[in-house]
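The complex appears here minus one protein chain, its other protein chains still in place.
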Amino acid sequence: MAEEPLIVARGLVKRFGEFTAVDGIDVSVERGEAFGFLGPNGAGKSSTMRMISCVSPPTAGELRILGMDPVRDGVAIRGRLGVCPQLGNLDTDLSVFENLTTYARYFGLSRAEARRRATELLEFVQLADRAKGKVEPLSGGMKQRLTIARALVNDPEIVLLDEPTTGLDPQARHLLWERLYQLKRQGVTLVLTTHYMDEAEQLCDRLVVMDGGRIVAEGSPRELIDRYSTPEVVELRFAGGAEVAVKLDGVGERVDALPDRVLVYARDGDAAVAEVHRRGLSPSSVLVRRSTLEDVFLHLTGRTLVD
Amino acid sequence: MMTVMAAGRALRRNLPGGVSAGRVGAVLNRNVGALRSGPAYWLVLLSGFFEPLLYLLSIGVGVGALVGTVPVGGRPVDYAVFVAPAMLAVSAMSGALAETTFNVFFKFKYAKTYDAVLATPVRPVEIALGELMWALVRCLFYTVLFLVVMVVLGLTSVGGALAAFPATALVGVAFGATGMAISTFLRGWQDFDLLTTGQFTLFLFSGTFSPVQDYPVVFEVIVTLTPLYHAVELVRGLAVGPVGWTLLVHAAYLVVMAVAGLWVAARRIGKLLLV
Partner (left out) sequence: MAHSTVAVLERHLTLYRRLFWASAMSSFLLPVLFLVSIGLGVGGYVGDLGGVSYLQWIVPGVMAATAFQMAVGETTYPVLGDFKWTRGYHAMRATPVRIGDMVAGQVLFMVVRVLPQTAVFLAIVVLFGGLRSWWSVVTPLVCAAVVVASALPVMGVSARIDNDGYFALLFRFVMIPMTLFAGVFFPVAQLPLVAQWLAWVSPLWHGVELCRAATLGVAPPWPIWAHALCLVAWTVAGGWFAMRGFARRLAV
């Protein structure tokens, strides 16, 4: 019999008073997987992550983590999780190194073990030279890396990362991604949320798209693109605005008019462009590209992701 | 795997109610670590000792020179001898309160320290206990120094000081626990004005500067319901006398206060952060 998934949610609900933030979601995450929650602001990603980290009791539905109940066995589960929250909560009264050792003690690691782990992890996130320094002057990316190091201090089986790269410059993001790959290769299960399509495509084996507290699609990035989009997309801009969209009816498989541009979904982009010109339209710019998760998202929610 | 084993070891050293001594110690350990953050915390810590001492010198000794003696248990004593144990109780109270109101509130609301801690196996009640123990450390640091000063100035005997010392620990725990419970209800810094005013009112009217028997009767009854009064009476009874059964009533009041405060604090931390 196969091992029970590390995380199983059935009809999971989270309400704050009257407001329903998470509205009956089903999720299961297998060992060794990198699993993503994708969605716009307020979709309910963080609320879900907090329930999985056992710091927020579910309002309804079933949730099992590592085969245990998060409310009853919270202590035991948290001992095997690593959490990297959306809003940084590093301890500014402590040095970089002490942030890790102090946190390690909460998991019951011995002092010597805590120091050993801290040294190792600062090396891993390339902050060894800042070990003695304070937390405050670190850059956003460094703080984020330190938070990830802190989440790894107890050698967790599952690492939960809520928007790990938001606000980072491209170089810092790539460094972080590279570290996360490494963890994945070591067999650590990753669960992350993101607004970034490229991040989801790069990191996730499987993901769900959330909107308004519900899951609107699920699959691997490739599957989602195949299912909800066409292989190619043509982006057209017109000098006079997007009103011309009606004249594009029937070009490609689907046409989406956005405020600033028109998207034409097509199996063959170049053929679609040719058709546009044949209809006597002259867009001010034309771009043919491969379809991405962004298009999937747009199709599913009718909204762009990063707005 | 190492981690799981270490956690298991810590779990086995359980206190009643599934409280782990190791995790309480880890919360305490964080505060010890923060001591190294720079001189600012040390300055605040050290200087806090002087406030009750200055009052002792000004009102106890300075105004005391104008007063002469006051009756304690029917026996006239020097005014400074009367005021000193009260200031000792005050320093126990304010040492513990400073830690569990100001600092706990800051960590709770602004630094988000406990959000991070609660993502680990540490439980709310363990946070409350760890912070309370730290408050007790600060409280005892003040009261030991203060007792030394009292003995040096001849305001109590060595025996009196030794008897009063454990009582100051009880005072610290009672006020520390209550302060922590209160700080979970504060909305923002503006509420500290209220808290400070309340604390200062207790300071002025708990039989600290004149015997409560002098107060109008209604007033006296109200005062006997408030916590600092019991702390002052307990500490004064042990340091100056007279020792009697009523001291047990004062001690019982403080024990109830400590337990209730801790219970409320642990529940509130869990309720507010685990949403």
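Letters A and B mark the chains in the order given here, with residues in each chain numbered from 1 onward.
Here is the rule we use: a contact is a pair of C-beta atoms (placed from the backbone, for glycine too) under 8 Å apart; a residue touches a chain by one contact, two chains touch by 3 or more.
No experiment lies behind these values; they were computed from the predicted model shown.
Student: The complex has one chain that is not drawn here; which of the drawn chains does it touch?
Tutor: Result: the unshown chain touches B.
Student: If the hidden chain were put back, which of B:A21, B:L35, B:V148 or B:L204 would touch it?
Tutor: B:L204
Student: Given the contact definition stated above, which residue among B:L35, B:A65, B:V148 or B:V256 touches the chain not shown here?
Tutor: B:A65
Student: Even though one chain is hidden, which residues of chain B still touch it in the full complex?
Tutor: 38-41, 43-44, 47-48, 50-51, 54-55, 57-59, 62-63, 65-68, 70, 79, 190, 193-194, 196-197, 200-201, 204-205, 208-210, 214-215
FYI, only the chains that are shown with their structure count from here on.
Student: Between chain A and chain B, what is the gap in Å from one C-alpha centre to the other?
Tutor: 46
Student: Which of the residues in chain A end up touching chain B in this complex?
Tutor: 16, 53, 55-57, 74-76, 78-81, 83, 85, 87, 89-95, 98, 101-103, 105-110, 113, 134, 150, 154-155
Student: Enumerate the contact residues on chain B facing chain A in the complex.
Tutor: Per the stated touch rule, the residues are 1-4, 6-7, 9-11, 18, 20, 22-23, 25-27, 29-30, 33-34, 36-37, 41, 111-113, 115-123, 273-275.
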